[in-house]
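Excluded from the complex is one protein chain; the other protein chains are retained at their positions.
Residue numbering begins at 1 within each chain, and the chains themselves are lettered A and B in the order written.
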Amino acid sequence: MSSLAVEQLGFQYVQAKSDALRGITFEVPSSSITAIVGANGAGKSTLCYALAGFIPHFFKGNMRGAVRVNGMDSKQTPLAQLVTQVGLAFQNPFNQISGAKLTVSEEIAFGLENLGVPRAEMETRIARALELFGLEQVAHQSPYALSGGQQQRLALASIFVMEPPVMVLDEPTSQLDPQGTREVMAAIQTLAAQGRTIVLVEHKLEWIAELATRVLVLHHGELVAQGAPREILQCADEWGLNETRYARAARMARERGLVAKDVLLPQTLEQATNFFRV
Amino acid sequence: MIFIFDFFQPHHSHGTSNFKNSNPKLNLQLSNLDFAYPNGTRALNDVSLEIRAGSRIAVIGQNGAGKTTLVKHLNGLLKPTRGDVLIGDWNTREHSIAQLARRVGFVFQNPDDQLFKTSVREEIAFGPTNLQVAAGELEARVARALELCGLQNVRDTHPYDLQLWQRRWVTIASVVAMQTPIVVLDEPTTGQDAFGLQRLADLLEQWEREHVTVIAVTHDLDFAVEQFPELLVMAQGQVIARGDARVLNDESVLKRAGLDAPQLVRLANALGWADAPVNVRAFVAHLAQSKNTD
Partner (left out) sequence: MNQSFYLDRASGWHALHPLTKIAVAFALSVTAFCVRWDFISVALFVFVVIPFAVWGNIWRPVLRATFTVILPLAVSLALIQGFFFPGAQDVLFQIGPFALKREGLEFAFVTGTRLMLIAGAGLLVVYATHPADLALALVQAGAPYPLAYIIVTAIQLLPEMQARADGILKAQQARGLETTGSLRVRVSALLPLLAPLVYGALENVQERALALDARAFRAPRAKTSWRVLRDTLAQRALRWLLVMFSILLIVASVFVPLFIR
């Protein structure tokens, strides 16, 4: 069963001269991890908004095609209902604070309050979120008195704690240290294993190759490739993506005739080790 | 030793105009620096550091380690709770942020903390205007900053109408145009695609040619070891290691600072190589050599 189905999706922002998205069609199976990659301005965030219903309900413009969330047409379903199905962590971690709460714990609680979660349950869920995102030490600090990475952890924790069946994460690790990135990726993997559906925009291709079920490549607003990570990422350089050093080294070695021509470029440490060992 | 050229001091009035020729040597000296935020969080704990003019240093470390807090001391945005910060001969306690702006350009971690003008051009012109750059040169500087940062097409756009990654470039451009002898960048690599990172690498090279001191905070270790000869590793309010890429061979440093070794280091280790190449070219050279000796 697919959690998200996108058909011929196109979108033009109100004051924009050209389309941000054109003719996008794909499906996201449940309990999968789908990665979206693309250069700056390719349309990744716009697609995220559309998946979570913020297009057309929040951002105005000309939307074509359709997005179905667990079978519901996003155009026909109110945003208040969609957000209980699809959680969206925005790209900019600095402006996701509710403004009504004074501590990190309270900020995480905000979404649960809105969903009407009983207080006793809140307690365990908040404690788990604090631990998962390494925020225990700042739990009682103001959400405004945090480092950049801590703010991003808070933004993610606030969405994760709501436990939506589908989660769309727009560059969730942009401010995180490598260890934090690893923890978030592990959490994503666990959630997918438990049946949650994840859509992930990410520049760190090594991680995509490690855990994505499928990769979608956006280029100038169009879906130019989709498939298994290792195959798709072969031409990462042509789409302006940050190739892994493994792939770069392999490409250069290939050009110099140091390795066989017909082997796929490696994207993970394991692939690279095998690639260069032979 | 510290070279002292107080060329920007008001009493050296002849010194202000010929900035390019005077080629200042401003070393940075931090001694026994402590810092606590008003809510009591101790963010820096006895940091002592000397950074020589012309260095190019990447500051790395876990979230909340104190990187932003540290670099905000370099242009006086934060003043030490204890200890001193010297920018050349200037103690940051004795100079306003605006005065220090003549010596240190600062790019904020969050672009929205930095932008306040209504067009990209005005935003870039703001700094040099305050530094009393003459009109003709001002335009030249703006044009150059626009070009170096790839912003020619959005010259007249409102910064708020740009995307986050473009706003980041506007913040960088507005510091480029100030032509300060020291530049501090808080996470310039965030959210950049391959073109963006290449542009950043080019800019670093440009600064190198101009002998500008560059201190950049980043989480992109692969980029850091390729582009920065020196790394400064922070954890829990302290500098726990400093040196070239080899500091990352120390497992305990990585663990304390929440870091993973760069990809090529991990790969070299997995392949059982004795030493790790810092960039792809060196890696392939090493590979070629080992193939030849086989």
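Here, contacts are C-beta pairs under 8 Å (C-beta built on N, C-alpha and C of every residue); 3 or more make two chains touch, one makes a residue touch a chain.
Just so we're clear, the structure is a prediction, and the values are computed from it rather than from any experiment.
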Listed residues B:N130, B:Q152, B:Q206 or B:S290, member touching the removed chain
B:N130
In the complete assembly, which of A:F90, A:W239 or A:F275 touches the absent chain?
A:F90
Cross-chain touch to the chain not pictured, restricted to B:T41, B:Q62 or B:Q114, is B:Q114
Spell out the interface residues on subunit A facing the chain that's missing from view.
52, 54, 58, 79-81, 83-84, 87-90, 95-102, 105-106, 109-119, 122, 126, 142, 144-145, 158-159, 162
Contacts of subunit B with the missing chain: which residues?
38, 75, 77, 96-99, 101-102, 106, 108, 113-118, 126-127, 130-131, 160, 174-175, 178
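As a convention for this text, only the chains that are shown with their structure count from here on.
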Interface residues, subunit B side, partner subunit A - complex
37, 39, 41, 61-65, 67-68, 109-110, 112, 163-166, 186-187, 190-197, 219, 221-222, 257-260, 262-264, 266-267, 270-271, 280-281, 283-284, 287-288, 291
Show me the residue ranges of subunit A that touch subunit B in the complex, using the header's touch definition.
38-41, 91-92, 94-95, 134, 137-138, 141-142, 145-150, 153, 171, 174-182, 203, 206, 237, 240-246, 248-249, 252-253, 256, 258, 269, 272-273, 276-277
